[in-house]
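Just one protein chain is left out here, and the rest sit where they should.
Order as written gives the chain letters A, B, C, D and E; numbering starts at 1 within each chain.
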Amino acid sequence: MLKRLLITGAGGGLGRMARQRLAHLAETLRVSDIADLGPAGAGEEVVQCDLGDKRAVESLVEGCDGIVHLGGQSVEDRFSVIANANIHGVFHVYEAARRHGCNRIFLASSNHVVGLYRQDQYLDHTAVPMPDTLYGLSKHFAEGLARMYHHRFGIETAIVRIGSCFPRPVDRRMLATWLSPDDFVSLVERVFAVPRLGCPVIYGISDNDDRWWDNSHVGYLGWRPKDNSAVYREEVCAKAPPPAKDSVEALYQGGLFVAEPIREE
Amino acid sequence: MLKRLLITGAGGGLGRMARQRLAHLAETLRVSDIADLGPAGAGEEVVQCDLGDKRAVESLVEGCDGIVHLGGQSVEDRFSVIANANIHGVFHVYEAARRHGCNRIFLASSNHVVGLYRQDQYLDHTAVPMPDTLYGLSKHFAEGLARMYHHRFGIETAIVRIGSCFPRPVDRRMLATWLSPDDFVSLVERVFAVPRLGCPVIYGISDNDDRWWDNSHVGYLGWRPKDNSAVYREEVCAKAPPPAKDSVEALYQGGLFVAEPIREE
Amino acid sequence: MLKRLLITGAGGGLGRMARQRLAHLAETLRVSDIADLGPAGAGEEVVQCDLGDKRAVESLVEGCDGIVHLGGQSVEDRFSVIANANIHGVFHVYEAARRHGCNRIFLASSNHVVGLYRQDQYLDHTAVPMPDTLYGLSKHFAEGLARMYHHRFGIETAIVRIGSCFPRPVDRRMLATWLSPDDFVSLVERVFAVPRLGCPVIYGISDNDDRWWDNSHVGYLGWRPKDNSAVYREEVCAKAPPPAKDSVEALYQGGLFVAEPIREE
Amino acid sequence: MLKRLLITGAGGGLGRMARQRLAHLAETLRVSDIADLGPAGAGEEVVQCDLGDKRAVESLVEGCDGIVHLGGQSVEDRFSVIANANIHGVFHVYEAARRHGCNRIFLASSNHVVGLYRQDQYLDHTAVPMPDTLYGLSKHFAEGLARMYHHRFGIETAIVRIGSCFPRPVDRRMLATWLSPDDFVSLVERVFAVPRLGCPVIYGISDNDDRWWDNSHVGYLGWRPKDNSAVYREEVCAKAPPPAKDSVEALYQGGLFVAEPIREE
Amino acid sequence: MLKRLLITGAGGGLGRMARQRLAHLAETLRVSDIADLGPAGAGEEVVQCDLGDKRAVESLVEGCDGIVHLGGQSVEDRFSVIANANIHGVFHVYEAARRHGCNRIFLASSNHVVGLYRQDQYLDHTAVPMPDTLYGLSKHFAEGLARMYHHRFGIETAIVRIGSCFPRPVDRRMLATWLSPDDFVSLVERVFAVPRLGCPVIYGISDNDDRWWDNSHVGYLGWRPKDNSAVYREEVCAKAPPPAKDSVEALYQGGLFVAEPIREE
Partner (left out) sequence: MLKRLLITGAGGGLGRMARQRLAHLAETLRVSDIADLGPAGAGEEVVQCDLGDKRAVESLVEGCDGIVHLGGQSVEDRFSVIANANIHGVFHVYEAARRHGCNRIFLASSNHVVGLYRQDQYLDHTAVPMPDTLYGLSKHFAEGLARMYHHRFGIETAIVRIGSCFPRPVDRRMLATWLSPDDFVSLVERVFAVPRLGCPVIYGISDNDDRWWDNSHVGYLGWRPKDNSAVYREEVCAKAPPPAKDSVEALYQGGLFVAEPIREE
């Protein structure tokens, strides 16, 4: 059991769920966001913090022996926004972790690191990165950073290319990308339970019938997701007709992100 | 839902089953065979047609927006027979599809395209073709044809290397090659349901304990077969003693086909 | 069904279990060990034998049409002990098999043939051998021997890199390496049931959530293990705190074997 | 040295060169074409023959212990023409070889078997076939046929995916695909000199600076091409401006063939 | 021939050499640096520019149809310096290229993108990135950026992981990493000469006897380096004794960079 687990980005959709369901992993849960998180619950510490602020992040990480790093920008935006939160921000988190001896991190990377692969391609963890957006590119940066801190400084990171973590899949693409909340929780549990984590790339998806990604290589985590998006297939397909076969929705793993405009400022 | 689905070879064993069980995929089912198919049922059109007859195939395909191509010769025969039905015939089908804008095809290829691999080899979709018969060779031809029509003309094909589609496995080899009717049906459903099919090679087998072939790469279809030949193992093994370890039955994936004589005319 | 199945090492833990549960595979079970095995049961022959004794092994094997070779040294020891039992001994077994026409062998190899791989590496049967001990090295020798006898003399061997075959997993490493007795038995059954075995490397593990090894390539055996160490995870983890992440227990697939001293004599 | 070497297609560009330069490989050279080849030279036999004529091919092959099969259609044409010469024709050649015990064949296959790969892809002999034309498709058929006759009947074939065999490269694409006449000759020599040929795919190209294809796997032939198209680069590039980057000339390995229309009859 | 080729970083060591030797590639050479470059020569335009200044870069790129991007920080430094020049800077360059229709870029990436691999590992272009420094990480970012701009906007980039481009190798590591000036020049020439470039990773090294990296996959560029560091081996080895086998110099491809401290500001 951890002494103090930091959850960054605890104000976002995934973050709120993490806050509710990961308390058992640590004596104290420190939750943080750039937005107001409301009052601390029992066993909680609440810290408001902009990840772009090096000093603030330094304090935020101090005293923690584990981090679930969900913070930063989680959709496409202007480069200045992405760079502040996801490039400078993630660097601050790792530097703080290094200085304070925090040696295990769950890093929310994204499927958008490989978003420009086609949906009929099957990828494993060695796929050459093909980011689809500035957002995806910032996660690509974070993955390289995590790998450097692992090999040079011994900080272990689970680089989790999260698909779509929602209560249920809500569109066709999510039939392949869905990560159920339960499977998310069990993955975090395994990441902090195994004696040795290393620095693996893990595709964050449930045991969906629809599959683009292979996780065989992380069998050593003992994580076996239980949910399957196929249960919702009929419901999802009833909502809307299928996209045209050459639309970005049908063509790319990154889906509609691939059509996002580049915004400089 | 398709407007009109053509099933060729509807008079064969697999074809009859397809005719019975695929009606829900289209408003109209057009069934065809070289043999008499009896009267049309509700929502059916019946067309008698020799695939070697270019003009007849042209008419056959017109008006269809999907094809389940089971037609042609399905066992070894004289080269003239194989060539007429499976080489000239399949070319006629694809040319007709191209001219009439029919863009999605379920192509019954065969495990005999790789029939000369040994049974202790595990293949994926990239295995270099090793046809075991003139029949297997004609399917090898069809696979190349489908790939050309996909990359040049956008026609999508599921190249399905069918194992053995029967109500139940009836010999030892089928413990590995069995495709249950239910799993066949669910595969066809997925092939016509996905927004983008591409031109994948799919091994047409159920979730058998005995496995020679890997389908991981087509996870994007969301097809997960449910049946398992192991249920019938005892029954099958009780029928006959195991073949000698160096017999073609025990040695090659293509089984007894490997011993078929070549017949020129 | 075999005429006479020889089980070597029938006095060890695995051997006793094999003796109890494999009788149905043969008309006669011949069990052997260097130690006293007690009286023969019904359908049994008991032979006391030092595998290092060529003549004794010659007689032991005569008349058998199958061997489950569990005999020899099964943990690290002085080189002279290992060499006598596991190098000279296994050579005697194969030479006797060749002379007497015994053509199918279940060879208890060991995960210690690849024990120096890290636990975060995922291996298949082609992994370059990395033995962790003199014991592992002797099994590495046996694997090469089996392969030579297969390709030159047609003797088929299942090279089974047994993980940890115990009634239940008793430490964290066994969550990945556990082979349940039931799954061991079903594997032996398949090895002697398939018409053609070849000479595959098989990782002897149950269907554990924790996985380091891939067995896809032996799908042709139709062996699908049913047990899963995850059932015992809580029990196992309650026993002891996790090892340090850089301890040999957490780092290497071979676990504590990696720290065994080399003992020459 | 061979007794009698048959060269089919001896009237074509490559065939005329072969006729002139391969006489030293056999006591007798039998040259054949559908067109008139003029009178036989010393040590030559001349046979006019349509490969689509089974009986004629039967006679043509009788008495030969080696074949350099260059015959058939070598550019795109109507399917009926391609099928007659390159599908039925090549089948006749192999059947005749099987009946008459001719066990070694140099098969002129073509880069158009993989013509739909992009020019920035690097292929080896295991690339999944992607024919670009009916012509390429017929060679794809021939490759499967050769492989079947090898594994079932022991006929050895060098499947040579010839690039562009001309005195010198004459366009930019040929900088990559050029096979010099000298390198062609030395390849044929090696194919008939090695004790064991097997049935390899060989890319027929010189030692060009521009390379799309890897031949490492056929190192056992001891063939090391000596010429390099780079000598002609300046000359070639001076002739014409580079093609647009998205033209078929710049995009596909098959070059302009990819734009050939399909012609049924 | 290009209309106007931009060389960024023209004041650095590599940049000065590029300025001297690449003039023949374009009608006009536009050279730029953050430092003073002295007066423009014939056919030159000189622009002083900080790559971190978006507007300045916008003007810099306007009117150019090719870029040799050598600019930015080329050794380890504080993150703020690296980020400004190599992250924000390279983004500005690509955005400007996109806006102004400049479609071909030679991007000076670095071997430090894979600097944490060991020297006894042999890498090809698909190696999972393992940056060794903030500098290497910034190049890792640039590679992802280039790939995104290629697949989404059609800008072609040669991602050149330059080893060590100096007149001659000056230490042992450079025996493997050396890129001679002549080979650098011929590489740039090929990058701007081929009709279709795509977005390949190219290891920028000469034909050295010492090799860590494979370039087979870019054979389509027709680039064959001519120089070999082995000519200088004796000279280099005479200078200093070999490093200890476990020193970073002997262990990692990135050499001494691996020991650079992380500097935040």
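Points worth noting:
Here is the rule we go by: a contact is a pair of C-beta atoms (placed from the backbone, for glycine too) under 8 Å apart; a residue touches a chain by one contact, two chains touch by 3 or more.
What you see is a predicted model, and the numbers here were worked out from it, not measured in a lab.
With respect to the full assembly, the chain omitted from this view is in touch with C, D, E. From the set C:H88, C:R190, C:R211 or C:R224, the residue in touch with the chain omitted from the display is C:H88, counting the whole complex. When the full complex is taken into account, the listed residue touching the unshown chain is E:D209, out of E:E27, E:D209 or E:E264. Of the listed residues E:E143, E:E156, E:D227 or E:E249, the one in contact with the hidden chain in the full complex is E:E249.
Checked against the full complex, the one of D:G38, D:P195 or D:P241 touching the unshown chain is D:P195. Summarising the interface, subunit E meets the missing chain with residues 118-120, 122, 172, 175-176, 208-212, 214, 230, 233, 237, 242-247, 249-251. Subunit D residues in contact with the hidden partner, per the touch definition given at the top, are 156, 193-198, 200, 216-224.
Residues 54, 79, 83, 87-88, 91, 95, 98, 116, 125-126, 128-133, 136-137, 140-141, 143-145, 147-148, 151-152, 258, 262, 264-265 are the ones on subunit C that touch the missing chain.
Operating definition for what follows: only the chains that are shown with their structure count from here on.
Comparing the chain pairs D-E and B-D, the larger number of C-beta pairs in contact belongs to B-D. At the interface between subunit A and subunit B, two copies of one sequence, fewer than half of the residue numbers in use are shared by both copies. More than half of the contact pairs at A-E come back, by residue number, in B-D, the repeat among B-D, B-C or A-C. Annotation, subunit A versus subunit D: rotation angle of 180 degrees from the Cα superposition, expressed as a multiple of 5. Subunit D and subunit E have Cα centroids separated by 42 Å. Separating the centre of subunit B from that of subunit D, both taken as means of CA atoms, is a distance of 32 Å. Centre-to-centre spacing of subunit B and subunit E amounts to 51 Å, using the average Cα coordinate of each chain. If touching chains are joined by edges, the resulting network of the protein chains shown has some other shape, matching none of path, cycle, star or complete graph. Which chains touch which is summed up as A-B, A-C, A-E, B-C, B-D, D-E.
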